[in-house]
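The other protein chains are all here in position, but one chain of the complex has been omitted.
Showing chain A:
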Amino acid sequence: MTTEERGTGSAGVALEAVGLTKEFKGFVAVNNVSLKVEKGTIHALIGPNGAGKTTCFNLLTKFLQPTRGKITYAGRDITRLAPAEIARLGMVRSFQISAVFADLTVLQNVRIALQRTRGESYDFWRSEKNLTRFDDEARSYVAEVGLSEFLNHRAAELSYGRKRALEIATTLALDPKMLLLDEPMAGMAQEDVERISTLIRRIGETRTILMVEHNLSVVADLSDRITVLARGEILAEGNYAEISKNPEVIDAYIGAGHE
């Protein structure tokens, strides 16, 4: 990505969904959602419980197949691709529950990502000693998220916030052009929230990010653009200032609280 593409907000569209719809046996979880994520921006998708955020997210990352609609990434139609192929195009997702390989060490977790992009992942006749050549690079990603002192700890032993940090380090090791984060701050202590926000902001300087969040305040000073989803449909879109004053949005949040 060149400098003029970054942060201008008009450099082009990274990810676009048109008329995205997902029906589960008569129940419409996501209804006719159209969304544009500009290159180099941090875009947030928010909404109250049951708004269809996660379904929408799973559609965009191809973990679910849409009933109708079209998804394009970097100008390419990805509507029918398998999830692993999406990752290979440079669009990597995270999960709501922290997704680490629990029984592997922090270093090994990051190496798994490096192994995929550099080959060698099918070599069953070689010694795993060969993987030590990824160690320096893996260490730099681990250092970037501040986990250096836990390099040789099993991922299962890490605190929740650190698991999320490890997940981000693993994702960064793939050098993705675009990250999709599923409630990256869910269930986190305040200290961790600030830490992860800082990390996301830094990653967003050079990459496109789409994040799903429940809480409007969390994304307030992080996102360039916010899309509000309610009952499977888009309710509003704009920057934080616009969104936070929108009466429909306020209503949806309070309304959902009563249901």
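Assume a residue touches a chain if its C-beta (ideal position, glycine included) is under 8 Å from a C-beta of that chain, and two chains touch if they have at least 3 such contacts; residues count from 1.
Definition applied: contacts and distances are computed from a predicted model.
You can't see one chain of this complex, but its UniProt record names it "Leucine/isoleucine/valine transporter permease subunit", from the set "Leucine/isoleucine/valine transporter permease subunit", "Cell division protein FtsX", "Alkylation response protein AidB-like acyl-CoA dehydrogenase" or "Competence protein ComF".
Here one chain is not drawn; of A:Asp77, A:Glu120, A:Glu205 or A:Glu242, the residue touching it is A:Glu120.
Contact with the omitted chain, checked across A:Leu151, A:Ala220 or A:Ala236, is made by A:Leu151.
Between the chain not shown and the residues A:Leu35, A:Ile71 or A:Leu174, the one that touches is A:Leu174.
Annotation for chain A: contacts to the undisplayed chain at residues 61, 63, 82-85, 87-88, 92-95, 99-105, 108, 111-113, 115-117, 120-132, 146, 149-154, 157-159, 161-162, 165, 170-171, 174, 189, 191-192, 194-195.
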